[in-house]
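Pasting a structure below so you can have a look.
Shown here: the complex without one of its protein chains, the others still in place.
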Amino acid sequence: MSTTTQTYSTASVDMPDESRQAHAMKSFAQDFGAVSALQIEACIHCGMCADACHYFLATEDPKYTPILKVEPFKQAYKRESSAFAPFYRLLGLKKEVSADELQEWQELLFDSCNMCGRCSLICPMGIDIATLIENARRAMFEAGLAPDELYQRAREQADSGQPEKSEEGYSDRIAAIGREHGIDIPIDRDSAEVLACVPRTDLEQYPEAVVALAKTLKHLGADYTFRSESLVAENYGYYAGSRDWQRKISMRIIDQAREIGAKLVLVPECGHAYTALRWQAAELAGEELPFRVRHVTEFLAEQVADGRLRLNQVDDEATAFHDPCQLVRKGGVMDAPRTLMRELGVNLEELPNKKGFSFCCAGGGGVNDIERARPLRYRAQELKLREVDGTGAKRFLTSCSDCRLAFTDASEHFDWDKRPESLLELVAANIKE
Amino acid sequence: MTILEFARGPMLHFALAVFVLGVIWRIVTILFLGFKRYHSEPRNGLVKSLIGGMTVTGSRSWPHKEFIGRTGAGEAIGYGYHIGLFIIVLLGTPHVVFWKNLFGVSAGWWPTLPGGVVHVLSILTVTLLLIVLIRRISHPVLRRLSNFDDYFSWFITFTVMVTGVMAVFGLGGRYETILAWHIISFNVLLIWFPFGKLMHAFFIFPTRAVVGYLQSRKGAAT
Partner (left out) sequence: MTQSDNNRSSQPTIGQVLDERGVSRRRFMKFCTAMASLMAMPPMMTSALAQNLRQARRPSVIYMPFQECTGCLESLTRSFSPSIENLLFDTISLDYNHTLFAAAGTAAEAARHEAMEANWGEYILIVDGSIPQGAGGVYGTSAGESFVDQLRHAADGAAAILCVGTCASFGGIPYANPNPTGAVPVSEIIHDRPIINVSGCPPIPAVMTGTIVHYLTTGGVPDLDKYGRPSVFYGQSIHDRCYRRRFYDEGKFAKSFDDEGARNGWCLYELGCRGPTTYNACATVKWNEGTSFPIESGHGCIGCSEPNFWDQGGFYEPVTSKLFEDRGQIGGAAAAGVALGAASAYAASRRKKKRSETAGEEESS
């Protein structure tokens, strides 16, 4: 398959065009609350969002202008829900979004958008473009136009709790990691204060990160457990744009946490998992959750503040830190990683675009999983790699395994002299006993 | 009925009615679409989030330093003609007396600027509007994004400006005729206002406030 052809989600290859439209409309219509409507109405086509987007900056191709990615949905809104919708329909001023158009937009909404939200920060009108894109992705999913990789993994995760079938189940895998590294990893305890979960990326690529989490929690004497029913932190339903599957996947964790009476759900180093659990799970569940949700860096920073966690000073090697977009721009986890780095005495060379303005790793939003998006992703990543080089840093830290995966891939591709490292691993390695 | 009488009589009356009707209609529709209740545990409480909303309402008026290198020129032009328009519309004597008369206020405190200053500003603003158009046509992103709304909204604003300048400098015909066309084009602007992007005048601050509130609620970057 060439990199530009569109893919239909496996289950819906035979979906008739009218049906695609109806589904897309239904889904998008659900999002037409006053907040979305206000944002759709407010756009003045100033084009500034392009200047925030790493895809546009890397390619200078105007089709990657963020707000353009939701253009069909703006049209749909005007036809369906705006004040003058009857006139638009009557006079045919806004065409119904066609299935062809939707297909054309698949690349724009999925391959070339990490929903990183940098565009939302630049918009002089205050439009949260990233959220509109999230809504548009949901419509695409309903129209059977989510990229098949994401569709498959979301369905699999919704069904089995595991995005992809693997030779050994994930709960076996995590147990094996514990055995290999000689550390006790509690799984499926009946009750615990803290429910932990883990990125599948770590299980498959960075087992050291899993170990680091277990080691740190053990040191803190945390009353915690993993649950095999809800082991995976990522939410492919969120990536693919499936409201139902996203909810189903989140509900696994929510139900497990309820079952064990957890007071805290600990999100590992994973950005989208944080957005999905910290902010969206309660909305999809339609109720307040009986536990708190914290990112592991937030949790550890609290421990440092309370004096329960003390760290050794690391070497003074110049270090750059990548702020994962989901944590800073969508999640509000801004200072916790810096608290930890300060405690570690990290010689931090901040990037020019730091904290809320951090350039995305270009792998988020499921893009890591879309094979055909790889060449475009590398182009977008170059920006970031150059920026890191510019600081003169030798060490490159982040606190999201999806970002880490994307940068690992890029550093191999570009034969870069740095490898992304996990802040959590650095913390775990320097705990003052 | 002369054309000037038509322009500031029945047509102005009609245009104002359409303007008021359309603007309220469009805003009320949005409000009635309803607001969601949020269930997630907020990072910041209501007061802090509301303050955040208000802060963003103001702070988005200035680009973040991370972006200014790329957006500075566009913002400068945008600011330029907006300021020009506002000064001319709010401080030019014929406009001030128009507003006073329209709203039925005497407002002795309402100052006016010397004609010469307004004339210079008008010419600058017209020039900036031309640059805006050239930019919209030549900038790849803007060209790709632009639709009828963008061009027509520009056109009608430009027409109001140009007829105003012509009336002031006595160009293109008799004063009352050009004045009539100035008012007619303003009427068209009023009529078009609720249907196109000119509505951003009403949307800009609520949109910023909402996004500022929601981001502050999460403690996320604004």
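The first chain written gets the first letter, and so on, giving A and B; residue counts start at 1 in each chain.
Operating definition for what follows: contacts are C-beta pairs under 8 Å (C-beta built on N, C-alpha and C of every residue); 3 or more make two chains touch, one makes a residue touch a chain.
Quantities reported herein were computed from a predicted structural model and do not represent experimental measurements.
When the full complex is taken into account, the listed residue touching the unshown chain is B:10, out of B:10, B:45 or B:172.
When the whole complex is considered, the residue among A:51, A:111 or A:142 that touches the unshown chain is A:142. The missing chain, though absent from the display, is touched by one residue of B:112, B:146 or B:159; that residue is B:112. The missing chain, though absent from the display, is touched by one residue of B:42, B:80, B:94 or B:196; that residue is B:94. Against the chain not shown here, chain B presents residues 1-2, 4-5, 8-10, 12-13, 16-18, 20-34, 93-95, 97-98, 101-102, 104, 108, 112-118, 170, 174-176, 179, 183. Although one chain is not shown, part of chain A still touches it, namely residues 18-19, 22-23, 25-26, 29-30, 32, 80-86, 142.
Just so it is clear, only the chains that are shown with their structure count from here on.
Once the centre of each chain is set as its mean CA position, chain A and chain B turn out to be 37 Å apart. Every residue of chain A that touches chain B in the complex is listed here, in rising order: 32-35, 37-39, 41-48, 50-52, 56, 60, 62-63, 65, 67-68, 81-84, 120-128, 278-283, 285-289, 292-293, 328-332, 334, 352-353, 355-357.
The touching residues of chain B, counted against chain A in their complex, run 22, 25-26, 28-36, 38-41, 43, 56-57, 60-61, 63-64, 66-67, 70-71, 74-75, 78, 139-147, 149-150, 195, 197, 199-200, 203-204, 206-212, 214-215, 218-222.
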